[in-house]
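A short write-up of the structure that comes next.
Rest of the complex left out; these chains stay put.
Chain naming follows the written order as A and B, and within any one chain the residues start at number 1.
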Amino acid sequence: MFPLNRWYVAGFAWELADKPLARTLLNQNIVLFRTGSGEVAALENRCCHKSLPLSCGTVENSGVRCGYHGLLFAPSGACLEVPGQERIPVKARVRSYTLVEKDQILWIWMPQEEGAAPTCEAPDYPIHSDPRYTFRGDVFHYDAPYQLIHDNLLDLSHLGYVHLKTIGGNAAVHMNAELKVEAAGDQVRVLRYMPDSVPPPTYLGAWPFEGRIDRWQEVEFKVSHLNIWTGGADVGTEDMNDPQRGGFHMRGFHAITPETDTTAHYLWTMAANHHPERANVIDLVYEQTALTFYEDKVVIEAQYENMKKHPNAPQIDIHVDVGPNRARRVIERLIRDNAAPAAALSAAAA
Amino acid sequence: MFPLNRWYVAGFAWELADKPLARTLLNQNIVLFRTGSGEVAALENRCCHKSLPLSCGTVENSGVRCGYHGLLFAPSGACLEVPGQERIPVKARVRSYTLVEKDQILWIWMPQEEGAAPTCEAPDYPIHSDPRYTFRGDVFHYDAPYQLIHDNLLDLSHLGYVHLKTIGGNAAVHMNAELKVEAAGDQVRVLRYMPDSVPPPTYLGAWPFEGRIDRWQEVEFKVSHLNIWTGGADVGTEDMNDPQRGGFHMRGFHAITPETDTTAHYLWTMAANHHPERANVIDLVYEQTALTFYEDKVVIEAQYENMKKHPNAPQIDIHVDVGPNRARRVIERLIRDNAAPAAALSAAAA
């Protein structure tokens, strides 16, 4: 069960070139493609004739052509051609999804009811076109349910143990840093400031700090994705409360899209500014970030593997779980809300 | 469920040398071997003592010896020796199957009732000894149920999409070619003639055509196997209705033997004639055919994988499905016929 009637990230613009792309999203078997005329589209990844994945086919100007007997489907899901016969059977169509390309992000609307139109605009992510930043990204696959990744991203205290050698630094500093958790509507914010601390290796590689730094970590949970804004400035030089503060900035976009009940896609970009006296550090930042996320992946997959071995084992809560638990309550409420209309209907009928 | 009381292809003569061969056929775990005295045999692949596969053992003059404690079994399934003791327990025997070696094909009789004798002769396949042809073959394993391979072989229209670069050629030519489907008894024939068409790459490699060709594809479905006769002749030079026509001929033997309900063995040979002015092209034909079958395997396995994801999804029919659907009805009827005596018996008892 996932929150529905929402936009999820299906992929990135650069993933759709001249080949269709198979991607399961929220248990739905989907093919993403860009037609020869540039339109992006998402269809059920199954030809309605003999069930071959359409992702095994080819992209044409007007749609995707099946690789078995050549049926051609438009972005709308309508079959445009059945090679060798003139009549197109009435039932020759596949389910289509609303897919929007925006800020190089491919947003897909996942409705509760098949075919229902979006009820709001796809989210903005202006960082991708902000001239102060350059960015790179990637798509990771997790053998773990999506909420374990939320937990991980909303709890920055694990940095000291999992990421000691990259963005972590000193464990005690992380665990003892002041932590603020704010929630409003469907959003949760976890804020942590570590004044006068030692810059971690990635920061030192990216920015010419003079010595100790004031460091911030601001995590915004927005159901389909999280924005994580981290950075640091030479100690005492910047006002941590001012969003226009200087120093080194890393702006992470972290979309966690469930693949199935037990697996997830982690679609991320990392944007960074760069110091005028240093070469653009985006490749370094990308590599360090990918390495960090891989460290997380190892831990989260081992955690889930172990949870399956102990299906009924209780877990205890500690102080760092406040943010993750808030987000879990949001998801729980959204799923309940999705179920509510149906429940109300059956109550009325009874 | 498979049609029973029939001959199926278990393997090829050249597969049985000095080692026993494990092969699951119609859900039955079987060991095939050739005794030191040259007899071919098929037994249940399980020693009746400690269940080791007999295929882990060794072949001797009189049978196969288990690789754990040395029990020796004759082609009849009788235990000939229990090392270290004189008395052979009454229950020391394993199930045996009738296996016949004919035209380099190993035919196994799969009876409905364990141990029942064949009620007819094993099929002939004279092409393997026809001096006009040379042949080579192989055994492919499919992670897909056997009937999906029937569908594929009886529907030659997929050539234009799946085999574009080998035996396919122009898709539109394939899809628009005249198609005849004939059925009689348990057999289905699909015939297609493509006069005045461009020869595909494999043909050009094998035969010195002068330009465009008259091309034929004749598919005979015979339940346990299909014979596919394809070829081409310089345009207007041969009578397509004359089986003695000249030109380039490929004679495919395609035995599809179910391994389990969801997997299959594809045991095939391809025979070809060769032009007097060209070297024997059988190695080229074999390699191109293997490549082609591999293209099919990729598609069919992807198709089945996708069918499992959509277990109740409807499929639509198009014109090319006439042949495959006929064959499916034959299989359905044969399975129903196998079930009938039992059903009749229980009806009588009630």
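Assume a contact is a pair of C-beta atoms (placed from the backbone, for glycine too) under 8 Å apart; a residue touches a chain by one contact, two chains touch by 3 or more.
Owing to the predicted nature of the structure, the values given are computational and were not obtained by experimental measurement.
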item: Complete-assembly copy number [criterion: all chains share one sequence; 2 shown]; value: 3
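Here is the rule we go by: only the chains that are shown with their structure count from here on.
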item: Fitted rotation between chain A and its twin chain B in degrees, CA, nearest 5; value: 120
item: Separation of chain A from chain B, taking each centre as the mean of its C-alpha atoms, in whole Å; value: 48
item: Parts of chain B lying in touch with chain A, wherever the complex brings them together; value: 151, 155, 157-158, 160-162, 171-172, 174-176, 298-299, 302-303, 305-307, 309-310, 313-320
item: Complex contact set, residues of chain A against chain B; value: 29, 45-46, 48-53, 56, 65-71, 82-85, 89, 91-92
